[in-house]
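Quick one: the structure is below, and I'll ask about it shortly.
A single protein chain has been removed from this complex, and every other one stays in its place.
Chain IDs A, B and C follow the sequence of writing; residue 1 opens each chain.
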Amino acid sequence: MRVERLDTDMLVLGAGGAGLFAALHARRAAPEFEVTVVVKGLLGKCGCTRMVQGGYNVALAPGDSVERHFMDTIVGGKWLPRQDLAWRLVEGAVERVHELENELGCFFDRRPDGTLDFKAFAGQSFDRTVHKGDLTGIEIINRLMEQVRAAGVCRLEEHRAVALLPAADGSGIAGVLLIDMREGVYRLVRARAVLLATGGGPTMYRYHTPSGDKSCDGMAMALRAGLPLRDMEMVQFHPTGLLAGPETRMTGTVLEEGLRGAGGHLLNGAGERFMLAWDPAGERATRDVVARAIYAEMRAGRTSPMGGVFLEMAHLGPEEVARRFPGMVRRCADCGFDLAGGRVEVVPTAHYMMGGVEFEPDGRTAIPGLFAAGEDCGGVHGANRLGGNGVANSTVFGGIAGDSMAAFLEREGGALRDPDPAALEAAIARCERPFGRPAGDLGELRERLWRVMWEEVGIIRNATGLARAADELARLAADLRDLGLAGGGRRFNLTWHNWLDLDSLLTVSRVIARAALAREDSRGAHYREDFPDSGDPAASRFTRLRLVGEEISVETVPVEFSILRPGESLIEEEAGAPPAAEAT
Amino acid sequence: MIPDHRRHPGYLAFLAHRLSGLALALFLPFHFLFLATAIEGEAALDGALAWTENPLAKFAEWGLVTLLALHLALGLRVLALEFLPWRGTLRLWVGLGGGAALAVGFLFLVALAA
Amino acid sequence: MSAGLLFLLQRGTAILLAPLVLVHLGVVLYAVRDGLDAAEILARTRGNLFWAGFYGLFVLAVSVHASIGLRAVLAEWTGLRGRAADTAALAVAFLLLLLGMRAVWAVVGAP
Partner (left out) sequence: MADAGTADGPVLDVRIWRGTEKGAFVRYEVPARANQTVLDVVTWVQRHREPDLAYRFACRVGVCGSCAMTVNGRPRWTCRTHVKRLPAHRPLVLEPLRNLPRIRDLVCDLEPFFARWERAGGRFVPTATRRDPLPRIAPDSTARRAVDAGIECINCAVCHAACDVLAWRPEYLGPAPLNRAWTLVNDIRHGAREEVLDRTSGDAGCHACHSQASCSEFCPVGLAPTAAIAGLKRASLWRLLGGSRA
């Protein structure tokens, strides 16, 4: 097998908010070192940061404070977040937003008096979400892309990272194995420091929001490299994904939160509103409650023709809806639906993974030389992520990781290490597996994965379902191993990459199912109908998962309340009573 | 056949403007040579003018005047696009330009026929 | 010459040409009503300083305007770039100027 080799100083995997910020910071902090960014798609044109609609949480509004933002994050995360990380997040967001505006040239929306506009995001005690219309992600990523290109960063676009390779002498990370997707060849890149920033992405669920390039590759690579992951049972579902019918990629994409906020109604198949039976706030209840309610209607068979529920806005006046939500109305119209005047079918859709690689506030992981940032990481959000904390997380910790990598190189700058040949060989063998095997139906396998994750490891879980899921996922893994590709070379062979995507997704799905089984309570995004109680926050434990050989090990670890304990608050006048933050 | 990506008013206006400009530029030297026959006196010019009674020449003449009007109108459109603040008025200008040119062409026809 | 200057000259002459062409079109429309007649044309123009200036300006403007325009067309449709295109445009400008001025002289100045 042809393996081309190259060396770099700092290797960044992923080009979302985390990867690009890291590259920029690393380059500026240590200009004498080379930075190379590896990305599965084109730089700036893939990943979820670009898709951010709502905006970026930052405590800058008059009267707001980082303490308040911190409290909302902790309470919203149901006391599960690692508090030093959450603190770093809220503090770092203030600096990062200034950097985005003043140094990168982002343009966030202003109020008439010229000061920043902050909009409300459900479940927060303050209006603190800065935004650029409802296309905030485009603004952030486009400006980042421009700066990164200008900073003299090497780019390996349409290159897929497939394995983190340990050094032969066991001293840390040696490099990463990549597939050049265009040429269909392997590239082995040795680097002094590596950043994992491939951004999770729960695309193993039938309905999901993330970008098509996301398939949990980073988490799968981390697991195979022996790193522990935490909070993997915490998968956030957005309540209103578009349901557009079979075999359309539009299905699952987000219809924005604001539609419910503005007074939109959710109707079941019979045309009845059902949300008020679940929550006095009705449709305005938090994401997890609404998603669960919709899912319950669906399970009870009261569905719309395509199997979801209806979102109806018409009672607010079609012109008014079209005026306030032009983007959403146009998007629906493009695929044949009348959001302003008719009913649109919606379904909860997998949106974000709170869990991920365990990492330190400076971006380090348990493997020397390997750093991690962004949605690949766990611990910042706990059981639930506040809307607007996602992009803050990736940009804040991405920048920090870039600085840390530069400091790491300047401090211990060591020589390039050679990878463990056995690990390299195993990694190539895993990628080569489907070639030369009888062709099978990858689509059928994907449908089975989507089904089992959606039905058994989705919005409402129980022990029997999770056990069934574990069996089915094991079968799927075996089936995938035996499944070959129908002809075709290795150049730009999307079906080969679909195979590799499924491989990553299956690995991570098994971990999610295992973590969900281990958590015997219901918190935030995780709901067990056999354990509906949320448990005592003061006795909170988080799940920690590892891959040992092909087996998954799980332990539950007590949360360290390093800044404050449940019941306490950082906000004076509300001492002891945390703000009524709800995670969304 | 005009390829699909060119089949919209903005492009067609550009094309008509360019082709009319080209035609005018090609015609102009001949027009100048033609007028210069007057150096030899009125009779020479009349001789040349007599040639314009030929229906083919009449048609060509009509074409040129129309082209000039068209180039003018579309040229004004370009100037408006470049120098006036505008928003979504592209199509309107194409229409106005084409319309004005046709009107001039028609007037000229009427004048010729009279 | 910088592209910016060429742009200025081309658009400037276009703005100048607009009223000239309108007037010319008017005159032509008026003239052809009852057939073209050399005597009629020349009677109007001979020795007339206004028309001399009018058409002189017209010729000058059109030489600049059309040659710069052709330079772009040559670059885009024939691949003629750089110095070659500039030379060609300059040649066109002088040709138009020469022939044009001669024509103006013919209808205005010549006895």
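Side notes on the structure shown:
FYI, a contact is a pair of C-beta atoms (placed from the backbone, for glycine too) under 8 Å apart; a residue touches a chain by one contact, two chains touch by 3 or more.
Keep in mind that what you see is a predicted model, and the values were worked out from it rather than measured.
Of the chains displayed, those contacted by the omitted chain across the entire assembly are A, B, C.
When you scan A:146, A:169, A:425 or A:560 for touch with the missing chain, the hit is A:146. Residue A:101 is the one among A:7, A:67 or A:101 that touches the chain missing from this view. Although one chain is not drawn, the whole complex shows that of A:45, A:284, A:302 or A:468 it is A:45 that touches it. Listed for chain C, the residues touching the missing chain in the whole complex are 2-8, 11, 72, 75-77. Taking the complete complex into account, residues 41-42, 44-47, 50-51, 60, 95-99, 101-105, 107, 109-116, 132-133, 135, 137-139, 142-143, 146-147, 149-150, 182, 211-213, 244-250, 253-254, 331, 334-336, 442-443, 485-489, 491-496 of chain A touch the chain not shown. Contacts to the hidden chain, counted on chain B, fall at residues 3-6, 8-11, 13-14, 18, 78, 81-83, 86-88, 90.
By definition in this document, only the chains that are shown with their structure count from here on.
Chain A and chain B have centres, each the mean of its CA atoms, that are 61 Å apart. In terms of their C-alpha centroids, the spacing between chain A and chain C amounts to 66 Å.
Taking the mean of the C-alpha atoms as each chain's centre, chain B and chain C sit 14 Å apart.
Within chain B, not a single residue touches two or more of the remaining chains. On the side of chain B, the complex with chain C involves touching residues 18, 21-22, 24-25, 28-29, 31-39, 42-43, 45-46, 49, 52-53, 65, 68-69, 72, 75-76, 78-79, 82-83, 104, 107-108, 111-112, 114. Chain C contributes residues 11, 14-15, 17-18, 21-22, 25, 28-30, 32-39, 41-42, 59, 62, 66, 69-70, 73, 92, 95-96, 99-100, 102-103, 105-107, 110 to its touches with chain B in the complex.
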